[in-house]
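This report concerns only the one structure given below.
Left out: one protein chain. Kept in place: all the others.
Letters A and B name the chains as they come in the text, with residue numbers starting at 1 for each one.
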Amino acid sequence: MTDQTSNAGAVRPKPAAPAEKTGLFGLRGKDASLLVFVALLTLLAPFILNPFPTGSAMAQFNAGYPDLMQRFVIFGIFAIGFNILFGLTGYLSFGHAAFLGVGSYAGIWSMKLLTLNVIPSIVVSVIVAGLFSLIVGWISLRRSGIYFSILTLAFAMMSYALAYSVLTPITGGETGLQLQYFDPRILDGELAAGTTPRANLFGLEMGTSYELRFGSWLFTFNAGYYIAAACMLAAFYLAIRIFRSPFGMMLRAVKSNQQRLNYTGISPKPYTLAAFVISGMYAGLAGGLLVAMDTQVGAERMFWTASGEVVLMTILGGAGTLIGPVLGAGFIKYMENIVSTINKSTLEGWFAFMPDGLADFFVTIVYPFVGKGWHLTLGLLFMAVVIFLPGGLVQGGQKIATVLRRDRKGSGLEPGAAAKRKQAED
Amino acid sequence: MEAIILQILNGLDKGSAYALIALGLTLIFGTLGVVNFAHGALFMLGAFCAVTFSRLIQMSHTVVDETRTDFLGNPLQVDVPYIYDFFGQAAGDVLIDWAVPLSILMAIPVMILIGVIMERGLIRHFYKRPHADQILVTFGLAIVLQEVIKYFYGANPIPTPAPDAFLGSFDFGLMLGFDAGGIVYPYWRLIYFLFAAVIIAGVFAFLQFTTFGMVVRAGMADRETVTLLGIDIDKRFTIMFGIAAAVAGLAGVMYTPINSPNYHMGMDFLVLSFVVVVVGGMGSLPGAVLAGFLLGIIEAFASMAEVLAILPGINQIIIYLVAIVVLLTRPRGLMGRKGVMEE
Partner (left out) sequence: MTKSNFTRRGVMKTGAIAGAGLATPIIFTGASWAQESGYLNAPQGDTVTLGFNVPQSGPYADEGADQLRAYELAVEHLNGEGDGGMLSTFSSKVLDGTGILGKKVQYVTGDTQTKSDAARASARSMIEKDGAIMITGGSSSGVAVAVQALCQEAGVIFMAGLTHANDTTGKDKKANGFRHFFNSYMSGAALAPILAAQYGTDRKAYHLTADYNWGYTTEEAIRSSTEAQGWETVNTVLTPLTQTDFSSYIAPVLQSDADILVLNHYGGNMVNSLTNAVQFGLRDRMVNGKQFEIVVPLYSELMARGAGQNIAGILGSQNWDWKLENQLGDKYIGTNAFVQSFGTKYGFPPSQAAHTGYVQALLYADAVTRAGSFNPCAVVEALEGYEFDGLGNGPTLYRAEDHQCFKDVVVVRGKENPENEFDLVEIVEVTPVDQVTYAPDHPQFAGGSLGTCNPGA
């Protein structure tokens, strides 16, 4: 899982690289195994995320239901895309949620006007988000550093404010957009009055699931999830290729020293703009998938906190690493959807085995951190991760790996990773 | 004409809050090079100093009044503030009435203390870390602070009125040669503006005319050289962090009568204050103040019905639109220095 992105700036981009011995889909050994690892993880997610038998007290922590699994991979895509911009070039966009939102609106309009099939809708989402990010990127990339961040933030906040208010005829404003059976879908036949339109892939509805019961365990295999997961794997694969390509090298060069690049007569702008648009298209893909899985859009999706969230996901997981953003996305979505649903009666259930006084004590202690207090836990974890794991969750994984193989390799990895990351960030 | 003068007043008033927060942000950024996402939370903490203070002086014991009943039909329990017992009802009422201005006395030491603890306990470890890490840790801190406040004070806004003496409005009409009642403006908002002006002037004077300020300015310009001269610049920067926290806190205290404080008021101001700082130019104190007032005034004008009739929705986006235009025409904001936060 170690990721060697940050020191790559020092390595010459070898023209011979593609000719090297390549493995799976043209990936080198380590990357190929990472891809296989992620593929297995996503394929088996219904098992991995549902470790507790239903009905048990721990079932609260199960995350293997379609909605959350879909969100894991969709926000994973969003974060992977963000990382292509931020992790490689160091440009910190604070307005990426706008591309996700614009993609979502484009996707739902495609389903309203063209067809309920998700493929055209996702394609439209990606294209529209790409075009929008081209405009925003072209303007914002005239500045760098925090000036760039504020420009992107300004565009996103304008999109949000307009979508919520004056653009209500197009965006549905506060109440958002949903599918109706009377939408004029020109490619589909007319729906019977009163039926609920459902997004599908050539007739396979996104909500379709197969359930597998195994003793008292229940595993759900959802069509929508696997479609989203396939998109994520493709997105992940593409991200690896970008990270390892000469183009990726160029982006890292932008990050490590733009001036040197300028002196060599290369303008960094086309490269950063390309990275910006690619990451905008990733966001559009995520937005398109969101409406494909759950056919509605609201403007809050573009609020600055949503842009902030993807920044947090990426940094939390480990900026500049391949797997980090996906981990960060999963971490935050898990907190939001699982910890927030723990209420007092759930807690009382957990501690019921204790004597009364002790149970009350524990409920009182834990209660402020769960349910309506889930933000508090999230804030504390942000701080803990960034204080103790400067390289994000990925570094945590590396630390564990180092401990496990200390006898073989010595203590080489961890200070190295931190130092590399620091050097990369500066 | 009256309408325009009124909107200028509104703009100056809004701008005061922006300028105070942006000033503190810039102080922290300029001295320590830290992007402080918890600065909005400091503003919020200041406001809750006022809330806490007014709760403290209204601390009560309950007396059962048998003659009246509560909504369930039980005998009514009446709260009697301790302060009545100490000073009598009349003096007690005056103290309660003046709770907000008096809470400044509490807010200054508390906010400086919070600032110093924050800097020594947390921020100090992040000087050499990437800005992204600083953002993450201070954002985490902001969430924690606001959740703690929510836990103790709830999510609803809490009314904290100004003293009765300041409840009315001041009539500028005759003074400026208009009709009486043409331009009236609430006393407290005028006080807020004057207060902000005094604080801003004080910070500038402190940096400009004291030795301490001179050293800090030198440190901001060239930290290494100052350190080489044998000056413990870190200690001074810690104190500056405390002062910046106090500035944000006082802005919060005085803001409470204008809008009832709630736990997320800091987040509401956070993004705006960053826009203000950047429009002003990173690291420039005068820039932050100038941009604060400028954006306040522009925002006030954009919300006039006459303007909205021509450009519907302009009030929704004006701040961001101005920010974009300024940044595209002046690469480092209004008064920014080259090379600060551009990498």
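Criterion: a contact is a pair of C-beta atoms (placed from the backbone, for glycine too) under 8 Å apart; a residue touches a chain by one contact, two chains touch by 3 or more.
This one's a predicted model, so the numbers in the text were calculated from it and none came from an experiment.
Residue in contact with the omitted chain (choice from A:A32, A:I48, A:V123 or A:V166): A:V166.
Between the chain not shown and the residues B:G88, B:P109, B:P159 or B:G202, the one that touches is B:P159.
Not every partner is drawn; the one left out touches chain A at residues 53-55, 62, 65-68, 71, 161, 164-166, 168, 173-176, 178, 180-182, 193-196, 198, 205, 207-216, 218, 220-222, 294-296, 298, 300-301, 336-337, 340-341, 343, 345, 371-372, 374-375. Taking the whole complex into account, chain B touches the unshown chain at residues 2-3, 6-7, 9-11, 13-14, 17, 71-72, 150, 154-159, 161, 168-169, 184-186, 188-189, 258-260, 262, 264-265, 268, 299-301, 303-305, 308, 312-313, 315-316.
Following the convention adopted for this analysis, only the chains that are shown with their structure count from here on.
Measuring from the averaged C-alpha position of chain A to that of chain B gives a distance of 35 Å. On the chain A side of its complex with chain B, the touching residues are 86, 90, 92, 139, 142-147, 150-151, 153-155, 157-158, 161-162, 164-166, 258, 304-305, 308, 311-312, 315-316, 319, 368, 373, 375-376, 378-383, 385-387, 390, 421-422, 425-426. For chain B in complex with chain A, the touching residues are 35, 122, 125, 128-133, 135-137, 139-144, 147-148, 151, 267, 271, 274-275, 278-279, 282, 312-313, 316-317, 320-321, 323-324, 327-328, 331-333, 341-343.
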